[in-house]
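Removed from the display is one protein chain of the complex; every other protein chain stays in position.
The first chain written gets the first letter, and so on, giving A, B and C; residue counts start at 1 in each chain.
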Amino acid sequence: MNGEPDLGASLAVGLNGVSFPTPVLAASGCFNSGREMAGIVDLHRIGGVVTKSVTLHPTKGLPVPRMAETPSGMLNAIGLQNPGVEGFLQKEGPFIGAAGIPVVVSIAGRSVEEFSQVTLRIRDLPGVVAIEANISCPNVERRNQVFACHPGDAAEVIGAMSRLTRLPIFAKLTADVTDIVAVAEACVRAGAHGLSLINTLLGMAIDTETFRPRLGAVTGGLSGPAIRPVAVRCVYQVAQALPDVPIIGMGGIRSPNDAVEFLLAGAWAVQVGTANFFDPGVMIDIGEGIRRFLNARGLSSPADIRGKARLPDRVAEPAYRRG
Amino acid sequence: MNGEPDLGASLAVGLNGVSFPTPVLAASGCFNSGREMAGIVDLHRIGGVVTKSVTLHPTKGLPVPRMAETPSGMLNAIGLQNPGVEGFLQKEGPFIGAAGIPVVVSIAGRSVEEFSQVTLRIRDLPGVVAIEANISCPNVERRNQVFACHPGDAAEVIGAMSRLTRLPIFAKLTADVTDIVAVAEACVRAGAHGLSLINTLLGMAIDTETFRPRLGAVTGGLSGPAIRPVAVRCVYQVAQALPDVPIIGMGGIRSPNDAVEFLLAGAWAVQVGTANFFDPGVMIDIGEGIRRFLNARGLSSPADIRGKARLPDRVAEPAYRRG
Amino acid sequence: MIRTRCEVLSNRRTGAYHSLTLVAPDIADRAKPGQFVQIAVPEGRETLLRRPFSIHQASRRGGWAGTLEIVLDARGRGTAWLAEARTHDVLDVIGPLGRGFSYAADLGSCLLVGGGYGGAPLFFLAEELRARNKLVGMILGARDHERVFKPIEGKRLADTMVITTEDGTMGERGRVTDVLDATLARTGAQVVYACGPNAMLRAVAERCAVRGIPCQVAVEELMACGLGVCWTCAVPVVGRDGRGWWNMRACVEGPVFNGSRIWWDRWLGERPAEPASSAPEPERIHRPEAAEVRP
Partner (left out) sequence: MIRTRCEVLSNRRTGAYHSLTLVAPDIADRAKPGQFVQIAVPEGRETLLRRPFSIHQASRRGGWAGTLEIVLDARGRGTAWLAEARTHDVLDVIGPLGRGFSYAADLGSCLLVGGGYGGAPLFFLAEELRARNKLVGMILGARDHERVFKPIEGKRLADTMVITTEDGTMGERGRVTDVLDATLARTGAQVVYACGPNAMLRAVAERCAVRGIPCQVAVEELMACGLGVCWTCAVPVVGRDGRGWWNMRACVEGPVFNGSRIWWDRWLGERPAEPASSAPEPERIHRPEAAEVRP
């Protein structure tokens, strides 16, 4: 309530020191820094923006086609097109400083050194409240194995970054691993303030007319409602293992109910990616929907439902989970 | 051609010694042994049936709810309900022997010993042309880690089974791993004749009214069109690494085009699971659709398009694949 | 079981429900009370699975010959879409599915208990029972009068009729179980047939068990296939001797079960997820002494 008697529940969330006015942020790569969307979305009614991932050098990205629609989802292979950290500071810096909303800068790189360099250039940018480390990137020093696929590699990046800045770092993980909890734990031990779950699933589609992959890069990342069950499972697994670590959940969220599902699974906040493309106002609607959901139950904050999924009395591990 | 001049392309496929009249088989757990469906589907027009997974002991399965519909997909947590291998032989054996269609028996277990025991009981059952090892099961001897998640565990099961029978063994893998190619290679080295890709993705959904998981078992397997891009990617990756090993692709197939997509990615045949639930005749339609597809291009066999996706000249690994 | 494309003949409101009449002569021909159909939602939607509906009427004679009627409560995406069906629309329907109610020659007085749209299949059953010269009593209950299923027609069809609503807007205020004992006593019913929310079925079955009256219940459980191949529709059923249990498929071994054989606690209880083999088995659950009607 506090000062918002008419609205009922407050949407503000605190993630162990980082706060957002609503628990609904824009996901990296799906909102740029917010500038383009400002004309159609009232940015002051969303929780914040996670920027498109920034790399050290300007990156031209992958050849088209860069996207393919799939059942209830889409594949993308943009190749992290961005003007590099200097170009980013120049083009987006002033906007970020003046936007008056919390901005999380997403950083990507091909080596620990690149992540570190970008961190150094970003850490003092006004308006930035946190860094998201997009470690679902290939590591050129490890035969292009994706950082987030190996707890050790992931920890190395997070460790290096966290030594360079006091900004909280959220490690963004991929679900394409055998044990996401192990990667999450390694990141937290290395200094991650929180975790962003999940990045896209690696997928592929082929045009049966031309026999060509539908993506110029052959494979790409699957996002949208199709992946939501996988994302909710990842958030749940990690939240069970690390209940005190802030988790920002994402993957296929497009309605208030979807967002509530992530909060119940253990997320402290959520991000919305693909849904912005077809419904630019969706983050505001989700926020208001969460408020109504809380009001209807006499609750005062999104934190009240965090991790509150009611599990059966006994959940035994050995059961066959599929089929 | 060969004796089917009116129809054009022949749908028959050979998988290094195992042959099926069409490349479209029923996936395990989605068709039982075919008995229930015989009243509504002409079994002689499909490629074959992979049975519901059989375990050594009768298995009662997991508590309801056992299913939840999700965007373009569904979650299931049946818990491999089945009457155990003795019950199976009694109830399904006579049907399988008399059905006159190729039957692949799917075997599941919680230990290498259980897989071996069931293999011994199944190997002489008339009508059985191959065994599918459903190794997406928890291994009670390894803290319930799923066999298919660890190349060593997977190889152990396949090795033990292949020493007990001359029936070809298809290892059925899960995509929920960091490196599916490594698991595939381990299975093949251990004696797998071929690979079935993929089992369901581990997922979860929560009812936002009741705060309860929508599945009695909390987590379950995601299937249906939603997962198709992930499945195609897995088939493609494994086929690139192991071009001579027969792959049966599956995951979200419901149309001839979907099936062709898997063949182009490198599958030698496909299985259809979830789509049977909403469209029981779908496997026949897919087969006929593949025939039309081949005829329209003057091709004579599904093998003619196997792995024929036209890749760009250079596919460099280090590119950012997501975002 | 038949798969057919049926034309919609009409879609009318019946209180809070929609009543859809379909042209489906082959299914109508074979249908028995308690059986159901699976209706496909249109392609291209993100809802893939068919939706199951009880058969309310299957007309084999007269002006409506060859038609099938279902009743639906629009609650989720699939039912909301179906509620919009218009005359001449074509639906993809599979049926008749499952095992319906059964009749014992020696039980002449029946009591049919319906909750909400659960009343729908009981009308079809009542006609079949009357054709077999049975006495038919009926209890129809619901939350409010809008949800009491066809009370007027019910009164015409049944020999005795009791209506209950939770809000008291029609008939007696309360639940069907509040009037069950009295009605059983008054009608001298020898067998009970029930359809409605699962919790209601449990209450009815438990009361019948106490009184030693056989009770058949038509249950609802999530169904991915409805064809017997996926095992999502599990209902835990106890052995005839009250020992041992197994999960039966509501879509082929049901949806009608002997109410005294369902292990209600396990089915509707807290639904613990554990390896089934280590679940405590019921020592012996109450079951009627009366002759078993059907497993």
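Rule of thumb we're sticking to: a residue touches a chain if its C-beta (ideal position, glycine included) is under 8 Å from a C-beta of that chain, and two chains touch if they have at least 3 such contacts.
Treat the numbers as computed from the prediction; the structure is a model and nothing was measured.
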item: Which displayed chains the unshown chain touches; value: A, B, C
item: Residue in contact with the excluded chain [from A:P63, A:G100, A:P126 or A:P243]; value: A:P63
item: Chain not shown: contacting residue from A:C187, A:V218, A:C234 or A:A303; value: A:V218
item: Hidden-chain contact residue, picked from the options A:P23, A:G47 or A:G73; value: A:G73
item: Touching residues on chain C - with respect to the absent chain; value: 44-47, 77
item: Contacts of chain A with the absent chain, listed as residue ranges; value: 29-32, 36-37, 39-40, 52, 57, 59-69, 71-74, 76-79, 81, 216-218, 224-225, 274, 276-281
item: For chain B, the residues touching the chain missing from this view; value: 71-72, 225, 312-316, 318-319
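Everything that follows uses one rule, which is that only the chains that are shown with their structure count from here on.
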item: Label of the chain whose CA centroid is most distant from the centroid of chain A; value: C
item: Length of the line joining the C-alpha centres of chain B and chain C, rounded to whole Å; value: 35
item: Inter-centroid spacing, chain B versus chain A (mean Cα positions, whole Å); value: 32
item: Separation of chain A from chain C, taking each centre as the mean of its C-alpha atoms, in whole Å; value: 46
item: Contacts with two or more other chains, residues of chain A listed in rising order; value: 71-72, 225, 312, 315, 318-319
item: Multi-chain contact residues (two or more partners), chain C; value: 46, 271-273, 275-276
